[in-house]
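Shown here: the complex without one of its protein chains, the others still in place.
Up next is chain A:
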(Lines give C-alpha, C1' and ligand atoms only; values in the text may rest on other atoms or scores of the structure.)
Protein backbone atom coordinates (compact mmCIF):
# COMPACT_ATOMS: atom_id res chain seq x y z
CA UNK A 1 0.00 0.00 0.00
CA UNK A 2 1.30 3.49 -0.79
CA UNK A 3 1.58 6.11 1.92
CA UNK A 4 -1.17 8.67 2.33
CA UNK A 5 -2.47 11.32 4.68
CA UNK A 6 -5.92 11.01 6.18
CA UNK A 7 -8.67 13.48 6.97
CA UNK A 8 -11.60 12.83 9.27
CA UNK A 9 -14.19 15.49 8.40
CA UNK A 10 -17.17 16.12 10.65
CA UNK A 11 -19.57 17.38 7.98
CA UNK A 12 -20.51 16.70 4.35
CA UNK A 13 -19.34 20.19 3.34
CA UNK A 14 -15.97 19.57 4.96
CA UNK A 15 -15.68 16.19 3.24
CA UNK A 16 -16.38 17.74 -0.17
CA UNK A 17 -13.79 20.46 0.55
CA UNK A 18 -11.17 17.77 1.28
CA UNK A 19 -11.52 16.18 -2.17
CA UNK A 20 -11.77 19.57 -3.90
CA UNK A 21 -8.42 20.61 -2.44
CA UNK A 22 -6.74 17.19 -2.92
CA UNK A 23 -7.42 15.97 -6.46
CA UNK A 24 -5.78 12.56 -5.77
CA UNK A 25 -7.97 11.98 -2.72
CA UNK A 26 -10.34 9.08 -2.16
CA UNK A 27 -13.29 8.79 0.16
CA UNK A 28 -13.31 5.77 2.46
CA UNK A 29 -16.37 4.39 4.25
CA UNK A 30 -16.47 0.62 4.90
CA UNK A 31 -13.18 0.22 3.05
CA UNK A 32 -13.91 -3.35 1.93
CA UNK A 33 -13.17 -2.58 -1.73
CA UNK A 34 -10.82 0.42 -1.48
CA UNK A 35 -8.39 -1.12 1.04
CA UNK A 36 -8.30 -4.29 -1.05
CA UNK A 37 -7.49 -2.30 -4.21
CA UNK A 38 -4.87 -0.24 -2.37
CA UNK A 39 -3.12 -3.44 -1.25
CA UNK A 40 -2.89 -4.45 -4.92
CA UNK A 41 -1.61 -0.96 -5.90
CA UNK A 42 -4.64 -0.56 -8.16
CA UNK A 43 -5.78 2.46 -6.18
CA UNK A 44 -2.98 4.76 -4.98
CA UNK A 45 -4.59 7.79 -3.32
CA UNK A 46 -2.23 10.26 -1.62
CA UNK A 47 -5.02 11.50 0.64
CA UNK A 48 -7.89 9.49 2.12
CA UNK A 49 -11.03 11.08 3.52
CA UNK A 50 -12.71 8.99 6.21
CA UNK A 51 -16.47 9.39 5.98
CA UNK A 52 -17.39 7.03 8.78
CA UNK A 53 -18.15 9.80 11.24
CA UNK A 54 -20.29 12.04 9.07
CA UNK A 55 -23.55 12.72 10.90
CA UNK A 56 -26.97 11.95 9.41
CA UNK A 57 -25.94 9.44 6.75
CA UNK A 58 -26.45 6.26 8.79
CA UNK A 59 -30.24 6.17 8.97
CA UNK A 60 -33.16 4.70 7.05
CA UNK A 61 -36.09 7.10 6.81
CA UNK A 62 -39.46 7.54 5.11
CA UNK A 63 -39.28 9.95 2.14
CA UNK A 64 -42.75 11.38 2.64
CA UNK A 65 -43.72 10.18 -0.85
CA UNK A 66 -44.26 6.59 0.23
CA UNK A 67 -40.64 5.70 -0.42
CA UNK A 68 -37.62 4.97 1.74
CA UNK A 69 -34.35 6.87 2.01
CA UNK A 70 -31.31 4.72 2.79
CA UNK A 71 -28.37 6.78 4.07
CA UNK A 72 -25.06 6.27 2.26
CA UNK A 73 -23.37 4.99 5.43
CA UNK A 74 -26.05 2.40 6.27
CA UNK A 75 -24.34 -0.99 6.18
CA UNK A 76 -25.43 -3.63 3.68
CA UNK A 77 -26.46 -5.80 6.65
CA UNK A 78 -28.57 -3.07 8.26
CA UNK A 79 -30.39 -2.40 4.98
CA UNK A 80 -30.95 -6.08 4.18
CA UNK A 81 -32.53 -6.84 7.57
CA UNK A 82 -34.43 -3.58 8.06
CA UNK A 83 -38.10 -4.50 8.57
CA UNK A 84 -39.32 -1.79 6.17
CA UNK A 85 -36.90 -2.90 3.46
CA UNK A 86 -37.82 -6.58 3.96
CA UNK A 87 -41.53 -5.85 3.75
CA UNK A 88 -41.64 -3.21 1.02
CA UNK A 89 -38.53 -3.94 -1.05
CA UNK A 90 -37.85 -7.66 -0.53
CA UNK A 91 -36.05 -7.74 -3.89
CA UNK A 92 -33.40 -5.37 -2.52
CA UNK A 93 -33.05 -7.32 0.72
CA UNK A 94 -32.61 -10.54 -1.26
CA UNK A 95 -30.00 -9.06 -3.61
CA UNK A 96 -28.02 -7.65 -0.67
CA UNK A 97 -27.96 -11.06 1.02
CA UNK A 98 -26.87 -12.72 -2.23
CA UNK A 99 -23.69 -10.65 -2.17
CA UNK A 100 -20.40 -11.15 -0.34
CA UNK A 101 -20.29 -12.56 3.23
CA UNK A 102 -21.72 -11.48 6.58
CA UNK A 103 -18.34 -9.98 7.57
CA UNK A 104 -18.17 -7.90 4.41
CA UNK A 105 -21.85 -6.91 4.53
CA UNK A 106 -21.39 -5.71 8.12
CA UNK A 107 -18.62 -3.35 7.02
CA UNK A 108 -19.72 -2.41 3.50
CA UNK A 109 -21.98 0.61 3.08
CA UNK A 110 -24.79 1.38 0.62
CA UNK A 111 -22.80 4.24 -0.92
CA UNK A 112 -19.66 2.13 -1.16
CA UNK A 113 -21.51 -0.73 -2.83
CA UNK A 114 -22.65 1.66 -5.57
CA UNK A 115 -19.00 2.50 -6.20
CA UNK A 116 -17.62 -1.04 -6.22
CA UNK A 117 -15.08 -1.55 -8.95
CA UNK A 118 -14.95 -4.42 -11.39
CA UNK A 119 -13.33 -7.74 -10.45
CA UNK A 120 -11.80 -8.12 -13.95
CA UNK A 121 -8.58 -10.11 -13.41
CA UNK A 122 -6.58 -7.68 -15.54
CA UNK A 123 -7.88 -4.60 -13.75
CA UNK A 124 -6.77 -6.16 -10.46
CA UNK A 125 -3.30 -7.18 -11.70
CA UNK A 126 -1.17 -4.04 -11.78
CA UNK A 127 1.47 -5.91 -13.82
CA UNK A 128 -0.83 -6.19 -16.87
CA UNK A 129 -2.21 -3.51 -19.19
CA UNK A 130 -5.77 -2.30 -18.50
CA UNK A 131 -7.58 0.67 -20.00
CA UNK A 132 -9.69 1.06 -16.89
CA UNK A 133 -6.72 1.18 -14.52
CA UNK A 134 -4.32 2.95 -16.89
CA UNK A 135 -6.08 4.51 -19.89
CA UNK A 136 -4.49 3.79 -23.26
CA UNK A 137 -2.61 0.63 -22.29
CA UNK A 138 -5.06 -1.81 -23.88
CA UNK A 139 -7.53 -4.51 -22.83
CA UNK A 140 -6.00 -7.99 -22.51
CA UNK A 141 -9.38 -9.44 -21.44
CA UNK A 142 -10.83 -9.31 -24.97
CA UNK A 143 -8.44 -12.02 -26.17
CA UNK A 144 -7.55 -13.39 -22.76
CA UNK A 145 -9.24 -15.10 -19.85
CA UNK A 146 -12.74 -13.64 -19.91
CA UNK A 147 -15.13 -16.08 -18.25
CA UNK A 148 -16.53 -13.36 -15.98
CA UNK A 149 -16.70 -10.59 -18.56
CA UNK A 150 -19.44 -8.61 -20.28
CA UNK A 151 -21.58 -9.68 -23.23
CA UNK A 152 -23.58 -6.45 -23.59
CA UNK A 153 -22.61 -2.81 -23.98
CA UNK A 154 -18.89 -3.50 -24.28
CA UNK A 155 -16.41 -1.36 -26.20
CA UNK A 156 -13.10 -2.14 -27.87
CA UNK A 157 -11.49 -0.54 -24.81
CA UNK A 158 -13.12 -2.53 -22.02
CA UNK A 159 -15.29 -5.60 -21.46
CA UNK A 160 -15.44 -5.42 -17.64
CA UNK A 161 -18.65 -5.99 -15.67
CA UNK A 162 -20.03 -4.16 -12.65
CA UNK A 163 -19.85 -6.69 -9.78
CA UNK A 164 -22.64 -5.51 -7.45
CA UNK A 165 -25.80 -7.50 -6.70
CA UNK A 166 -27.38 -4.61 -4.81
CA UNK A 167 -27.17 -2.31 -7.83
CA UNK A 168 -29.06 -4.80 -10.03
CA UNK A 169 -32.00 -4.70 -7.62
CA UNK A 170 -31.77 -0.91 -7.31
CA UNK A 171 -31.90 -0.61 -11.11
CA UNK A 172 -35.03 -2.77 -11.30
CA UNK A 173 -36.62 -0.76 -8.47
CA UNK A 174 -35.72 2.54 -10.19
CA UNK A 175 -33.94 3.95 -7.17
CA UNK A 176 -32.46 7.43 -7.21
CA UNK A 177 -29.00 8.33 -5.92
CA UNK A 178 -28.80 11.58 -3.95
CA UNK A 179 -25.41 13.30 -4.13
CA UNK A 180 -23.83 16.54 -2.92
CA UNK A 181 -21.00 18.59 -4.42
CA UNK A 182 -19.56 22.10 -4.31
CA UNK A 183 -22.58 23.31 -6.36
CA UNK A 184 -25.13 21.75 -4.04
CA UNK A 185 -27.21 18.59 -4.22
CA UNK A 186 -28.56 16.66 -7.21
CA UNK A 187 -30.40 13.40 -7.91
CA UNK A 188 -29.16 10.72 -10.32
CA UNK A 189 -31.58 7.96 -11.38
CA UNK A 190 -30.00 4.49 -11.16
CA UNK A 191 -30.23 4.12 -14.95
CA UNK A 192 -27.84 7.07 -15.32
CA UNK A 193 -25.60 6.44 -12.32
CA UNK A 194 -23.29 3.82 -13.85
CA UNK A 195 -22.05 4.19 -17.41
CA UNK A 196 -20.90 2.02 -20.29
CA UNK A 197 -17.15 1.89 -20.91
CA UNK A 198 -17.11 3.57 -24.36
CA UNK A 199 -13.75 5.24 -24.82
CA UNK A 200 -13.45 6.22 -21.15
CA UNK A 201 -13.51 2.91 -19.26
CA UNK A 202 -11.65 4.52 -16.37
CA UNK A 203 -14.96 6.19 -15.47
CA UNK A 204 -17.40 3.73 -13.84
CA UNK A 205 -20.09 6.25 -12.96
CA UNK A 206 -21.42 9.71 -13.79
CA UNK A 207 -20.57 10.93 -10.30
CA UNK A 208 -18.17 13.89 -10.41
CA UNK A 209 -14.84 13.63 -8.62
CA UNK A 210 -15.87 16.21 -6.03
CA UNK A 211 -19.28 14.74 -5.27
CA UNK A 212 -20.29 12.60 -2.34
CA UNK A 213 -23.19 10.15 -2.13
CA UNK A 214 -25.72 11.10 0.56
CA UNK A 215 -28.42 8.47 0.16
CA UNK A 216 -30.31 6.06 -2.06
CA UNK A 217 -34.02 6.81 -2.41
CA UNK A 218 -36.50 4.10 -3.25
CA UNK A 219 -39.80 5.10 -4.87
CA UNK A 220 -43.16 4.01 -3.54
CA UNK A 221 -43.13 0.19 -3.38
CA UNK A 222 -44.96 -1.67 -6.18
CA UNK A 223 -43.35 -5.06 -6.39
CA UNK A 224 -43.59 -6.48 -2.88
CA UNK A 225 -45.25 -9.73 -3.98
CA UNK A 226 -43.97 -10.76 -7.41
CA UNK A 227 -40.21 -10.51 -7.51
CA UNK A 228 -37.00 -12.53 -7.42
CA UNK A 229 -33.24 -12.13 -7.41
CA UNK A 230 -31.75 -15.08 -9.23
CA UNK A 231 -27.96 -15.25 -9.05
CA UNK A 232 -25.90 -17.84 -10.95
CA UNK A 233 -22.25 -18.26 -9.99
CA UNK A 234 -19.32 -20.67 -9.91
CA UNK A 235 -19.85 -21.64 -6.26
CA UNK A 236 -22.94 -21.57 -4.11
CA UNK A 237 -21.95 -18.77 -1.77
CA UNK A 238 -19.51 -15.89 -1.72
CA UNK A 239 -18.87 -15.56 -5.45
CA UNK A 240 -19.65 -12.83 -7.93
CA UNK A 241 -22.49 -13.40 -10.38
CA UNK A 242 -21.79 -14.90 -13.78
CA UNK A 243 -25.33 -13.85 -14.58
CA UNK A 244 -27.97 -12.49 -12.23
CA UNK A 245 -31.52 -11.32 -12.85
CA UNK A 246 -33.64 -9.00 -10.72
CA UNK A 247 -37.24 -9.37 -11.81
CA UNK A 248 -40.20 -7.42 -10.44
CA UNK A 249 -43.73 -7.78 -11.73
CA UNK A 250 -47.05 -6.18 -10.98
CA UNK A 251 -49.68 -8.83 -11.75
CA UNK A 252 -53.43 -8.85 -12.34
CA UNK A 253 -54.31 -12.51 -12.04
CA UNK A 254 -52.33 -14.28 -14.75
CA UNK A 255 -51.64 -11.07 -16.62
CA UNK A 256 -48.59 -8.84 -16.27
CA UNK A 257 -49.48 -5.21 -15.61
CA UNK A 258 -45.95 -3.86 -15.27
CA UNK A 259 -42.48 -5.43 -15.44
CA UNK A 260 -38.99 -4.42 -14.38
CA UNK A 261 -36.01 -6.58 -15.32
CA UNK A 262 -32.34 -5.86 -14.65
CA UNK A 263 -29.36 -8.11 -15.32
CA UNK A 264 -26.08 -8.32 -13.41
CA UNK A 265 -22.77 -9.87 -14.43
CA UNK A 266 -23.33 -9.13 -18.13
CA UNK A 267 -22.36 -5.48 -18.59
CA UNK A 268 -20.45 -2.48 -17.25
CA UNK A 269 -23.69 -1.46 -15.48
CA UNK A 270 -26.93 -3.14 -14.42
CA UNK A 271 -28.54 -3.97 -17.78
CA UNK A 272 -32.10 -2.81 -18.37
CA UNK A 273 -34.06 -2.68 -21.62
CA UNK A 274 -37.30 -0.72 -21.06
CA UNK A 275 -38.65 -1.79 -24.50
CA UNK A 276 -38.40 -5.42 -23.43
CA UNK A 277 -40.28 -4.65 -20.20
CA UNK A 278 -43.00 -2.95 -22.28
CA UNK A 279 -43.46 -6.18 -24.26
CA UNK A 280 -44.90 -7.85 -21.16
CA UNK A 281 -47.57 -5.25 -20.47
CA UNK A 282 -50.99 -6.91 -20.60
CA UNK A 283 -49.52 -10.26 -21.63
CA UNK A 284 -50.27 -13.60 -19.98
CA UNK A 285 -47.32 -14.69 -17.85
CA UNK A 286 -45.72 -17.73 -19.45
CA UNK A 287 -42.72 -19.20 -21.16
CA UNK A 288 -43.61 -17.89 -24.61
CA UNK A 289 -43.84 -14.25 -23.53
CA UNK A 290 -40.79 -14.55 -21.25
CA UNK A 291 -38.67 -16.07 -24.01
CA UNK A 292 -39.51 -13.21 -26.38
CA UNK A 293 -38.52 -10.75 -23.65
CA UNK A 294 -35.22 -12.59 -23.11
CA UNK A 295 -34.52 -12.40 -26.87
CA UNK A 296 -35.09 -8.66 -26.81
CA UNK A 297 -32.97 -8.05 -23.71
CA UNK A 298 -30.07 -10.01 -25.16
CA UNK A 299 -30.30 -8.45 -28.62
CA UNK A 300 -26.77 -7.66 -29.79
CA UNK A 301 -25.10 -9.75 -27.08
CA UNK A 302 -21.54 -10.69 -28.00
CA UNK A 303 -19.27 -13.32 -26.46
CA UNK A 304 -15.47 -13.21 -26.32
CA UNK A 305 -14.77 -16.93 -26.08
CA UNK A 306 -14.55 -17.62 -22.38
CA UNK A 307 -17.80 -15.84 -21.63
CA UNK A 308 -19.84 -16.86 -24.70
CA UNK A 309 -21.81 -19.34 -22.56
CA UNK A 310 -23.31 -16.36 -20.74
CA UNK A 311 -25.62 -15.52 -23.66
CA UNK A 312 -27.58 -18.77 -23.37
CA UNK A 313 -27.22 -18.76 -19.57
CA UNK A 314 -28.70 -15.26 -19.39
CA UNK A 315 -31.56 -16.24 -21.72
CA UNK A 316 -32.51 -19.14 -19.47
CA UNK A 317 -32.00 -17.10 -16.30
CA UNK A 318 -34.37 -14.38 -17.52
CA UNK A 319 -37.11 -16.92 -18.25
CA UNK A 320 -36.59 -18.66 -14.92
CA UNK A 321 -36.52 -15.40 -12.96
CA UNK A 322 -39.71 -14.13 -14.61
CA UNK A 323 -41.38 -17.48 -13.87
CA UNK A 324 -40.32 -17.24 -10.21
CA UNK A 325 -41.56 -13.66 -9.98
CA UNK A 326 -44.89 -14.41 -11.67
CA UNK A 327 -45.48 -17.36 -9.35
CA UNK A 328 -44.62 -15.26 -6.30
CA UNK A 329 -41.88 -17.73 -5.32
CA UNK A 330 -38.68 -15.70 -5.04
CA UNK A 331 -35.31 -17.45 -5.09
CA UNK A 332 -34.09 -18.33 -1.59
CA UNK A 333 -30.60 -16.99 -0.85
CA UNK A 334 -30.00 -19.88 1.56
CA UNK A 335 -31.44 -22.89 -0.23
CA UNK A 336 -29.67 -22.44 -3.55
CA UNK A 337 -31.75 -25.02 -5.42
CA UNK A 338 -33.44 -23.21 -8.27
CA UNK A 339 -37.14 -23.97 -8.47
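Just so it is clear, a residue touches a chain if its C-beta (ideal position, glycine included) is under 8 Å from a C-beta of that chain, and two chains touch if they have at least 3 such contacts; residues count from 1.
Simple rule for what comes next: contacts and distances are computed from a predicted model.
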The complex's invisible chain, by UniProt name, from "Chemotaxis protein", "Xanthine dehydrogenase YagT iron-sulfur-binding subunit", "Nickel ABC transporter permease" or "Cytochrome d ubiquinol oxidase subunit II": "Xanthine dehydrogenase YagT iron-sulfur-binding subunit"
Residue among A:59, A:103, A:137 or A:299 touching the omitted chain: A:103
Touching residues on chain A - with respect to the absent chain: 1-6, 8, 24, 28, 31-32, 35-36, 38-40, 44, 46, 48, 50, 52, 77, 81, 100-104, 106-107, 236-238, 333-335
